[in-house]
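Here the structure is laid out as structure tokens; the discussion comes afterwards.
Every protein chain but one is kept in place in this view of the complex.
Then we have chain A:
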């Protein structure tokens, strides 16, 4: 709990209504979308202006109170768990779309704007903001930035970092700064914009964002291919790319995932099949039609048992929406659903899919795999029960081996969810000890008092360890 004088000072900044600290209120901000993590904050504060953010940070910094910046709390890495207590800084009042600049093709928005609202606003004027994480209907763009969220269009369009051009941000000291802007070319000094994207709330609080927009593709079309094994699907992905076609989306679902998704969305999928690819192409009408026809051909050549082309845009949208719900739908099977996002170069996809199957068998755990096959970003998801400690240990061991395998295949421990708490014990696998040290020095330059989202990205001990103890 904050002492009463300090509490009063924070209330004075935002007003009574936007300072929460009753037992239920604290409890409601003790979790995010990550399984197994929970910790109570000492207070929740919901500022409405940049000046308020600045005043809050200054005061928190003086008194060394942890600040956990939060959007809608949908991240999957434990990024917004107040593991050291402190104050949750909820940014969802920053929901203004300030400007859509149709000449420079940019949008400038508050960091609390809902991702899908940004999509809707720019698409209404014929423009396009590609990043589309699974939680886009409720996630905030600020949260997407903090984690550098990806989505299903990563293959063709890249991820959040590829669209952020400029920021307004507040340092723990209370200084309000800007970086980047609307210039396509801008090499004035270090690229602070790129540094802040994916910094997981450990450096500064982002208050305003300028993103790059594209012209909205003229049309899009969706194709589904079903396979009687896993490898043929992976091979199809490689062959499509080798044929120099870059689809907007290439999603992979295994049989287990197909079953739960179908249960939720009632799509009538052929559940006897072992895997499916969901492929979408966008662009000018004619070239989309050509690409889809070619892809269908390649899928059949690579052993697809069935290939179907969605008849209408609505049908395609329904399939993609169902795929977005895959993770949550998997939790129908068991009480606890743990998902990771190990990623490999596209050419190693088939190997990775097979390795995951083997690892699941070895540790006797139930893993379903789906993900963004086109960019090698898989989501092996383990269905378990957090009350069964023995099983949880096996889950941990299985994931550890999955991470090692990804690294061995030239991949990474996390493609799009971020390190947070869930993967901090594996970070050195990817960046090495020297890399960790440099990152810590950068962190200290921004946040010398270590108040910004403490307990994330960097494990306390530098040695990696098995994460579940007896």
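Here, a residue touches a chain if its C-beta (ideal position, glycine included) is under 8 Å from a C-beta of that chain, and two chains touch if they have at least 3 such contacts; residues count from 1.
FYI, contacts and distances are computed from a predicted model.
From the set "Glycolate oxidase iron-sulfur subunit", "histidine kinase", "Spermidine/putrescine import ATP-binding protein PotA" or "Cytochrome c-type biogenesis protein", the protein name that UniProt assigns to the chain left out of the figure is "Glycolate oxidase iron-sulfur subunit". The residue touching the chain not shown here, chosen from A:40, A:59 or A:97, is A:40.
Touch with the hidden chain on the side of chain A covers residues 20, 22-33, 35-40, 42, 46, 72-74, 78, 81-85, 90, 92-93, 114, 116, 135, 137-139, 263-264, 325-329, 331-332, 335-338, 385-386, 392, 396, 421-422, 424-425, 455, 459-461, 465, 467-469.
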